[in-house]
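The complex appears here minus one protein chain, its other protein chains still in place.
The letters A and B name the chains in turn, as written, and every chain counts its residues from 1.
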Amino acid sequence: MAQLNIPMQDYLNPGHLGCPGCGATIAMKLALRALGEKTVVVIPACCWGILAGPYPQSSLNVPILHTAFATAGAAASGIRAALDLQGDTETTVLSWAGDGGTFDIGFQSLSGAVERNEDCIFVCYDNEAYMNTGVQRSSATPFGTRTTTTPGQDWKKTRKKNIVETLAAHRIPYAATASIAFPEDLIRKFQKARKMKGCSRFIHVLAACPPGWKIPSDVSVKVCRLAVQTNVFPLYEVQDGTHYCLNNEGHRPVIDYLKIQGRFKHLTRADTERIQAQVDKDWQLLIKKSAK
Amino acid sequence: MKQVLEGSHAVSEAVRLAKAQVISAYPITPQTHIVEAISAYCANGTMNSRFLCVESEHSAMAAVIGAASCGARTFTATSSHGLAYMHELLHWASAARLPIVMAEVNRALGPGWNIWLDQTDSLSQRDTGWIQLYCEDGQEVLDTTLLAFRLAESANLPVMVVLDAFFLSHTFEPVDVPRPEKVDRFLPPLSPRFQLDTANPYAINQMAAPDVYMEMRYNIQFAMDRVLGQYDLLEEEFAAIFDRKHGMAEAVRCEDADIVLVAAGTTASTCRQAIADLRSKGEKVGLLKLKMFRPFPTDLIRQNLARAQKVAVIDRNCSFGAGGIFAQEIKSALCNVDSPPGVFSYIAGLGGRDVTQDTLEEIYLQTKTSHTPARESIWIGLNRELVESWRN
Partner (left out) sequence: MKKMRAFAEQLPLYLPRSNSSTVGNKTGTWRYYRPFYDEKTAPCSAACPVGEDIPRIEMLAAQGLLRKAWETIMEENPFPSVCGRVCFHPCEASCNRGQLDEPIAIHCLERFLGDKAIRDEKPHELAPPSVTGLRVAIVGAGPAGLAAGYFLSRLGYECSIYEAQKEPGGILRWGIPVYRLPEDVLRKEIQRIQKQGIALHCDTPVNGKLLAEIAKSHDALFIGCGYGRSIAIKIPGEAYIHDGHRLLQSVRAGKSARFRGKAAVIGGGNTALDVARTLSRLGAIPVILYRRRKQDMPAFAPEVEMALKEGVELKELVAPIRIEAACDPSSVTESGYQVTLQKMKISAGEVRGRARAIPDGTKTEILTVEHVFRAVGAEPEAFWNMESGERSRQLSLSHCKILFRERPVVYGGDLTNEIKSVTDAIASGKQAAMALDIYFKKGRDHIESALQDHLVESGPALSMSAYLGRGRANRTSHLVSFDEINTDYFLSAPRIVPATLSAHKRSRSFMEIEATLSKNESIKEARRCFNCGICTECDYCRIFCPEVAVTVDKAKRFINLDYCKGCGICVTECPRNAMVMGEEKL
């Protein structure tokens, strides 16, 4: 136990409405441990809109502003402006959106905020579909996934949008990926982001969803570890949109990751090979970018 | 001090005097002069405020929602498509009970693209829970904007200050711009009823189940009702300092009028001249200028129209499939009155088409000579040839 650099104070309360094994809950739990009590959280429509608790309850011991679906980036900007005017530059403004509120409907306001270099931490906790409304596809849904709007043979044939690369193109000062299965790495990144005041920071957290990914509730963490170990979801950081730093190298074949999730069980060997080729290619590109 | 200002700058001067703290806007003709002026004030330090140049109107409203939730005094401005784009968040801002003030320049919606006066944009947002106040001239714009901040912050409801595209926004008039000290007496710094605070953390705007949602909505209506009851008191406070008052509506020579023209915005200004001329010819005509549209001052409307025989409502807007929006609201206000006047609904001046005195006289004559309205909405000033070209 002594080896872990993980702060122990929790700001998440039990009694929330998360599904058993909810990865998004673990993500928030760890993030707040890193960020501490001087944090204001902006939550657009997403699972966390419900996890945060219905009126009159709140499942967090930090202030939360619930906002409309597309607006996390803009609302966070407004909060930042107000706090700064009040002389409070210490409180962290945390925009906490799902993949819908980051990749799709929320992309505009995120892009705008990042382009303005707003002093906020923008987080996407990514369960790779619109889970809150019943597992419909998003642009974060990976190639090969069955969702309720990519069902049967219409499983998603387009690849997952790369949000970190997109924001790197904005030359965001700091962008990183994180996985709930690597708590120390996740917390390090949040602590680093917290200290980088005065600019935009983005963290993309992979957070498994048992009902949406069709996995038993006990393997949420394990599957997020496999994603990293198979290079499907590499852990890396990008400074100023150009300096890449890999945090982990995976050596397992993608089949190890795909085979334990029901949302992929329709894939043939040829499909899997295609996915492996895609993952390998992306990984090679990442290596190239991170080479000194 | 009296200055010659265009209507847009009557807004920006009021925003400066009000010391709005966070302003966020996206440019759209003909609102641009408002936000450019405020942006310059923020840049040169005249205003110790933040101006967020967001990437859309939807984000502009979201940004001020965020800022207002933290207890900042906020302002935005838009028009037409920008307002329509914000629509979802107009509902949000009012149900979130945020005292946001917005200047809304009445401009036509496309297609076809049209940047000129039309009231459909603001009126089609009448259900969003915003207080709507219409202005006739530059002075009224400045006064109303100052009032709007006080009103919003007392009722915890957002307020829309509406001014006509170009006819008001880009028209220069003498406007008395009060001294800051006077404004400070009327408008103290915002003392928020609630705000995001890490020392006292709570969540706002979360899920509200059927067992509580309706009561929260009722609380909004409750506030709207109180605004109707308290607005006069507010105006008296304003008058005590600035010696001006505009009223929720203004009745001009309605006491003995057979026919009352009803209009809002600069149209009301043209009406004043029209009825003066008609009166001089012996016509018994009056004008009811509408200022407060939400909450709708039903009692005041009834009071001022009950005695008339006919009412001619001039709508520079149209709710297709129904008709002029002001007319619908007037009709509905009069429906339970004993022997209500006949209401004639005229659609005129859409998309910047001018409503001149001649137009108004035509409206008056048609009203006078018709026993009942020929149809639910009468379109005035149509180009017959153009209509014929596609009708047959």
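What we mean here is this: contacts are C-beta pairs under 8 Å (C-beta built on N, C-alpha and C of every residue); 3 or more make two chains touch, one makes a residue touch a chain.
Because the structure is a prediction, the values reported are computed rather than measured.
Novice: Which visible chains touch the chain that is not shown?
Specialist: Visible chains that the missing one touches: A, B.
Novice: Have a look at B:Asp127, B:Glu236, B:Asp256 or B:Asp354 and name the one touching the chain we're not showing.
Specialist: B:Glu236
Novice: Using the document's definition of touch, tell me which of A:Asp10, A:Asp154, A:Glu249 or A:Asp280 contacts the absent chain.
Specialist: A:Asp10
Novice: Footprint of the hidden chain on subunit A, which residues?
Specialist: With respect to the unshown chain, the touching residues of subunit A are 1-2, 4, 6, 10, 12-18, 20-23, 25-26, 29-30, 53, 55-59, 61, 64, 66, 180-181, 183, 210, 216-222, 225, 229.
Novice: Could you list which residues of subunit B touch the chain missing from the display?
Specialist: Considering the whole complex, subunit B reaches the absent chain at 95-97, 154-156, 193-194, 202-208, 215-216, 218-219, 222-223, 226, 230, 233-234, 236-237.
Basically, only the chains that are shown with their structure count from here on.
Novice: Can you name the residues of subunit B that touch subunit A in the complex?
Specialist: So the residues of subunit B in touch with subunit A come to 21-22, 24, 48-50, 52-56, 58-60, 62-72, 74, 88-89, 92, 196-198, 201-209, 212.
Novice: In their shared complex, at which residues does subunit A touch subunit B?
Specialist: Within the complex, subunit A touches subunit B at residues 37-40, 42, 49-50, 52-55, 58, 60-68, 70-71, 73-79, 81-86, 91, 108-109, 111-112, 115-116.
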